[in-house]
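Missing here is one protein chain; the remaining ones are kept as they sit in the complex.
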Amino acid sequence: MDMKVAKKLGLKERYTLMTRDLAWDTTYQPMDKVFPQVTFEGIKIHDWDKWEDPFRLTMDAYWKYQAEKERKLYAILDAFNQNNGHLSVTDARYMNVLKLFLGSTPPLELMAARGFSMVGRQMVGAGPRVACQMQAVDEYRHFQTQIHSISNYNKFYNGMDEFAHQQSRMWYLSDGKSFFDDAITAGPFEFMVAIGFAFEYVLTNILFVPFISGAAYNGDMAAMTVGFSAQSDEARHMTLGLECIKFMLEQDPDNLPIVQRWIDKWTWRGTRKLASVGMMMDYMLPKRIMSFKEAWEIYFEQNGAALFTDLARYGITVPKCFSQTIEEKEHVTHQSWIGFYMKPDATPFHTWIPGKEELDWLSEKYPNTFDKYYRPVYEFLDQQEKTGNRFNNKTQPMNCQVCVSTIKFNEPGDPMSTCFRETRYKGEKFHFCSDHCKDIFEHEPEKYVQTYISSHQGLQGNCAPEGVDVNAPDFNPGDHIADYWKLDKRATGDFNGSEDQKNFAAWRDQATKN
Amino acid sequence: MAIKALADYDFPSSDALENYKGKQLLYINWERHRMFSRPFVLALTPDTPFSVIVDQYITNCYSYHPDFAHIDWTQVVWQNSDTVFHPDMTKSLQENGIGHKDLIRFTTPGLDGIAGTGY
Partner (left out) sequence: MASNAFIAFQKNEETRCIVEAIVEDNPEAIVNEQPAMVKVDVPGRLVIKRATVEEKMGRDFDLQELQLHLITISGHLDETDDEFTLSWNS
């Protein structure tokens, strides 16, 4: 392989020639009419040339390296699939991680691609425009390769085929959809803080580093290779996000309060989004590398502290939610898994009670909380299941108006009580999971009154399949919602007794003898 | 704060009362019984008797919990959000002062979930 770019100039000169020197100011129309989006948020920029991509990656080098990444990726994917790799994963429960990932992540990668395409058009400087263009292509690549790698599992396991239909309809996917909808409907600078900084720099380490390393640990070479291939782009994305923050703060002191508010908002929104990722790490990986709590400490508390200490020279302070996230790291994954376990008819993946050794692992990893609050309820639910009385809460959820999580998190300082917050706007009541979500709403109520809440839409009669009369006197939205979601019934319910469980055992048995 | 936008920004609430065709939303939560994860939501007409909430919806959802059989209903503390109130079982939601998107929380003294965990 010849990876060398023909070098006549140094990296800095080449970057300048191939990015900034290719840009021009418009003359037929004034610049502020061509780029109207960069001013309305209140961010003041005086010199766009001060923005520089520290990777100094030019488009020609970008295509060269990305092509090489794709060749490596598909070589591994082909080998894995040709060798019936799906039977080499630790346990058929693992497939449910992929199902949750497929519904929740690739559609958001697509939204990121759309967002960076827009911001790449909206920004004035050539530096950020080129970097956004590269990131848009990256995100599109992630969206496609994630789906492509999981498509092989779709031939064998239930519940994967309708993820695109379900993404904008199902209750448990609304939090991620709302996160990106909120970001993409903001201005370009807020989008950069939301996705480039809070999501990429502060939070995605939790998703991709321990989780993808976890996929490798569980024998899933397909998810591992696609995850790491995507992740090789993330370092560049993180750098773009951090550069954007520094750029805004260096351009004008008036930008500080705006940037601080965005950091507070998006760190919190990202934290809420990651509750389900943490649950995948603690409950859904049959073999676990580290607990969500440990990952949070390494990648959020320590790494985040390094970042915010560094940004203190601009006047940036740690996000308001920082201390609450430290308290919650002991709780959120357990509260999330209970929330999914109790709805066996409402997800296209299976849930289960962890085995005794897994409960012991959780007790060890969460010494302050697991035995005190969570283990007794899991043991109770386990007994119930074994006597044929598996928990199935058939009611519809209450959701937070901002993050659209179900309202399931505890009151700070009181793990036995649920946290409720509310406010009134134009005579209507709105409910939140936390002080932070309430603050976000109160800053821009006009935006969040439009939130899509799946259970509410069902109760309005908007979630019935064709041919069902929503005005009939005996209409009950819960009767039709699974059809509206195109939920494969074989993919619902407890893992124990599922078709996936039986098939995996039978196929693995066949794989070891004639 | 008003939203900053490039153009006029005025969109209706997704959950305005008129979207529910004569019904209103009601949320129900049993405090310190977090096994049910989150409150549940109903759409009911305002003339629905409060007794229906208890006899039908609360019973259907929460009777799975072993504490449910031990509830002394004369001791239950009812709240509408943070405000304590005393519902009249024979009267309607409206007559009990319950409006669109109200959150009814009930606490059962002495019952704190499985092994006293709040779950």
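Order of writing sets the chain letters: A and B. Residues in each chain are counted from 1.
The criterion applied here is as follows: a contact is a pair of C-beta atoms (placed from the backbone, for glycine too) under 8 Å apart; a residue touches a chain by one contact, two chains touch by 3 or more.
Model, not experiment: these values are computed from the prediction.
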- Among the chains present, which touch the one that was left out? A
- Among the options A:156, A:217, A:425 or A:507, the absent chain makes contact with A:217
- Which listed residue, A:75, A:164 or A:306, touches the chain dropped from view? A:306
- Task: State which residues belonging to subunit A touch the missing partner chain.
- Result: 3-5, 7, 10-12, 54-57, 61, 65, 68-69, 72, 205, 208-210, 212-214, 216-217, 224, 228, 231-232, 234-236, 238-239, 242, 289, 302-303, 305-307, 309-310, 312-313
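Convention: only the chains that are shown with their structure count from here on.
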- Measure off the straight-line distance from the CA centroid of subunit A to the CA centroid of subunit B, and report it in whole Å. 30
- Item | subunit A partner contacts - residues on subunit B that touch it in the complex | 1-6, 9-17, 19-21, 23, 25, 27, 29, 31-32, 34-43, 57, 60-61, 64, 66, 81, 99-103, 105, 112-115, 117-119
- In their shared complex, subunit B is touched by residues of subunit A numbered 36-37, 40-42, 187, 335, 338-339, 342, 372-374, 376-377, 380-381, 389, 391, 393-398, 406-408, 410, 415-418, 420, 422, 426, 428-431, 442-447, 449-453, 455-457, 459-461, 471
